[in-house]
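The complex appears here minus one protein chain, its other protein chains still in place.
Now for subunit A:
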């Protein structure tokens, strides 16, 4: 019983990481149809922001809390810049966007290598996030709980933003019908840029969280990008609910498989399972029904 509970907690925390890294993509890929391969590098930006802050401020807890908003701004700013420079010219060519942003990702990786060196760097976790909490015989590590809380907070914030704020309303309007939004007086270009800012900023926040569980290095983005895209695709493009369900489902599946086999086999099975799942539901878990042919 304890084993099952322990493994489900592991699964949920893997799911929380997946959710965090995919959340920004549900906005940029899901809502706007932009395939941003540099998303992983925005995650890396967030992680390096934490590292720089720790070097500059010293200590562990304060920099981490400071890093959350700062990483959001840094990664979001990079994202908005990328949107303004390149992506807005390519909205009609999604496949080309993929390759162009991959080029940007390569350059950002090399930039990180030049600035911080090729080897991984390390941050120290604050004392409050290195301990354990024991609930009903299940050992919960506090850093995993922190990531879970952060992921849920981000989901909540994004949902509220999209549902309640004027900006969210404009984003949804542009997603549903760009031309109609434009003739209604919405500056679609500015909405795109803001949405891209938020989506990329969320990647930065994910990067801060990842400093607690993984290495920080120039190629860390590549490790996460495929997983992030698969979560969005399997969840149903543009469906926040789908991303949440898929992230946790994949996390639990991975944890169960890791327990019974090895990490690499688990990873492969999860990837193949997603590919097979898309055979069954090509549009993902939750679909937005339209009458369009494509």
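In this section, a contact is a pair of C-beta atoms (placed from the backbone, for glycine too) under 8 Å apart; a residue touches a chain by one contact, two chains touch by 3 or more; residues count from 1.
The rule is simple: contacts and distances are computed from a predicted model.
The unshown chain of the complex is recorded in UniProt as "Urea ABC transporter permease subunit UrtC", chosen from "Aspartate carbamoyltransferase", "Urea ABC transporter permease subunit UrtC", "RNA polymerase sigma-70 factor, ECF subfamily" or "Aldehyde dehydrogenase". Between the chain not shown and the residues A:69, A:94 or A:149, the one that touches is A:94. The hidden chain makes contact, of the residues A:134, A:260 or A:279, with A:279.
Where subunit A meets the missing chain, the touching residues are 29, 33, 35, 86, 89-90, 93-96, 98-100, 102-107, 109-110, 113-114, 222, 226, 229-230, 233, 262-265, 267-268, 271-272, 274-275, 278-279, 282, 293-294.
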